[in-house]
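A single protein chain has been removed from this complex, and every other one stays in its place.
On to chain A.
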């Protein structure tokens, strides 16, 4: 085999090998985005019942409220490291509103998720205790969601 054809075949096999790897990477990144959006949707789903009870749109039910709050607690325990991969911000990918600031130096996104954990823990304590305790905990919980969206999520387009 001549030198040139050798190079060519090395180059081709490199392409053949690397193409699926790239495709794989892209899939991993897209799956990460989908997973975290699903987690967020579930936050909203559980918060939604508690919010509707606080507003009086749905009648207070201690058991259901407690179940929704426990659901939120379970959601805060999901491993975030695979869902928030570097390279999954809205400048690198299409279907996401996550801002690059999440991964930038000086990011306090960890603080924001700690604040959410604390607010969810307070709701988990309160939700089954009655409508008034639930109402007292809902503002802090909504605030914890909003604070992170304000800093780290692009407006919807």
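In this text, contacts are C-beta pairs under 8 Å (C-beta built on N, C-alpha and C of every residue); 3 or more make two chains touch, one makes a residue touch a chain; residues count from 1.
By definition in this document, contacts and distances are computed from a predicted model.
Per the UniProt record, the absent chain's protein name among "C-type cytochrome", "Cysteine desulfurase", "4Fe-4S dicluster domain-containing protein" or "ABC transporter related protein" is "C-type cytochrome". If you put the hidden chain back, the residue from A:51, A:80 or A:133 that touches it is A:51. Touch with the hidden chain on the side of chain A covers residues 40, 44-45, 47-48, 51, 55, 90-91, 97, 139, 142, 145-146, 149-150, 153-157.
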